[in-house]
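For this depiction, one protein chain was excluded, whereas all remaining protein chains were kept in their positions.
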Amino acid sequence: MEKEDLTEIMRQHPFLANLSDEYMKTVIGCASNVRFVEGAHIIHEGQIANKFYMIRTGRVALEIGAPGRENLRIQTVGPGEILGWSWLISPYRWHFSGITVLETRAIALDGECLRNKCENDSAFGYEMLKRLSQVMERRIEATRLQLLDLYATIDAGART
Amino acid sequence: MTRRAQAVQTAVHDPMMTHPVGIRRIIWENDDTFTLTLDMGSWAEPFEFHPGQFNMVYVYGMGEAAISISSDPARTGTIDHTIHRVGSLTTALAHKKRGDVIGIRGPYGSVWPIDVAHKKDVCIVSGGIGLAPLRPVLYTILKNRDDYGRIIILYGGRSPLDLLYRVELEKWANDFNVEVLVTVDRGDSSWKGHIGVVTALFSYIKLDARATVAYVCGPEIMMKYTIDELDRRGLSQDQIYLSMERNMKCAVGFCGHCQMGPTFICKEGPVYPLPRVHPLLDRKEL
Partner (left out) sequence: MVIFERNDIQGLITALHARGFSVIGPTVRDGYITFDAIDSVNELPQGWTDVQVAGFYRIEHRKDEALFGYVVGPHSWKKFLFPARLKLFSARKAGKGFEVEPAPLNSTPKYAFLGVRSCDLHAIAIQDKVFTSGEEADTHYATLRKSTFIVAVNCVETGGNCFCTSMNTGPGAKEGYDLAMTEVLEGGKHYFVVDVGSALGEQVIAELQVRKAEENEIATAEKAVAEAAGKMGRTLNTEGLPELLTDNFDHPYWDDVAKRCMSCANCTMVCPTCFCNTVEDVTDLTGETAQRWRRWDSCFTSDFTRIAGGNIRMSTRTRYRQWLTHKLSNWVEQFGTFGCVGCGRCITWCPVGIDITEGAATIRETSVTPTTIG
């Protein structure tokens, strides 16, 4: 795919909204357009996290496994959202698995490529970190809410 | 605006009197939620209610619970109550059979103001059993689909098997041009839908801030997070309505139990325009 087309597609993604032209070029240097079929294991828990996905269409389910238990699907990520920040945070390994539940199109960014650019240009690195930390904050907020298990049936005994 | 409807008039109008009605049908929506269809034919006059209202449902010799009416207000002769089994009274209701008799008094409470949504987009945000008091809104507005713009339902449940009204949600999406987004707190390998909190669903829709009315119902924390999201998307407080909950004993403002600060939820609520309750929501143990 032509780099100019890729630029247009990437500009539309909320994660890169209002990014300067110069930084956009920086990011594009690490980007490629990808497509996954339904049911593809695109991320493996524990493996080196070398990809950063900006989801365009479709849906990816995040799974955590534990021995003796069925894998727990804790979240889905959809269009306009991003998948993975472990490429920027040592030890650069995935903390969950990712399986597409629908056919999914995304922009894949090479993690090491992006990481090196962050190291070399700290202003660019800060810009990336700012955007990532916003996403992380929303994720934590959402996870906390999920933890509360608000819809559970509490056996209230004598109460109605 | 929200308005009250009168309680049913009987020969000697005593607001604490209950009236026996028969159970016509029981449907289990999930492991701990069921819908009772009640035969209101023996009511003195046709039983009328508006979306958002509730009845006090009585189990003989046991007690009452305030439960929202979840059926179509235009459907005469029967009403539905979707009930979450949480304690001894609702468990007693869960064991009822077709033909059993329970007591009803009502309807009570304020209503979802559907007239303010005329020619606007409607955004319904609900969690868990919170979809039940909103279902009458959907029945009502879908009868005049062209009077409204987009109709969006954001619905969150605990797991795929806990979701209520799945058949109807599909029908509304397919046949009535309703945008239905459903999410669960925990999914399994067979669930291809969203997993996460209901507020995360806002990422996938764009709201027209100036022309949207939002109706929100669910656990209070979920409603607070939802209000934050709606605020982020530019809705002003007076475009948002929520349904509050407190235990009720009398449902007519005499017993004092349902007070939240200065408001009696049985009289002024359960449906409120957000500006009325916004200062109260952050007060812990109000």
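For clarity, chains are labelled A and B in written order, and residue numbers in each chain start from 1.
Please note the rule applied: a contact is a pair of C-beta atoms (placed from the backbone, for glycine too) under 8 Å apart; a residue touches a chain by one contact, two chains touch by 3 or more.
Because the structure is predicted, anything quoted here is derived from the model rather than measured.
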Touch list for chain B against the chain that is not drawn: 4, 6-7, 12-20, 22, 58, 60-64, 84, 86, 99-101, 103, 219-220, 245-247, 249-250, 252-259, 261-262, 264, 267, 283-286
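Operating definition for what follows: only the chains that are shown with their structure count from here on.
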Residue ranges of chain B in contact with chain A within the complex: 32, 63-65, 84-90, 127-129, 156-158, 162, 183, 185-189, 191-197, 199-200, 203-204, 218-219, 221-222, 225, 247
Chain A to chain B touching residues, read off their complex: 38, 59, 61-62, 70-76, 78-81, 101-102, 138, 141-142, 145-146, 148-160
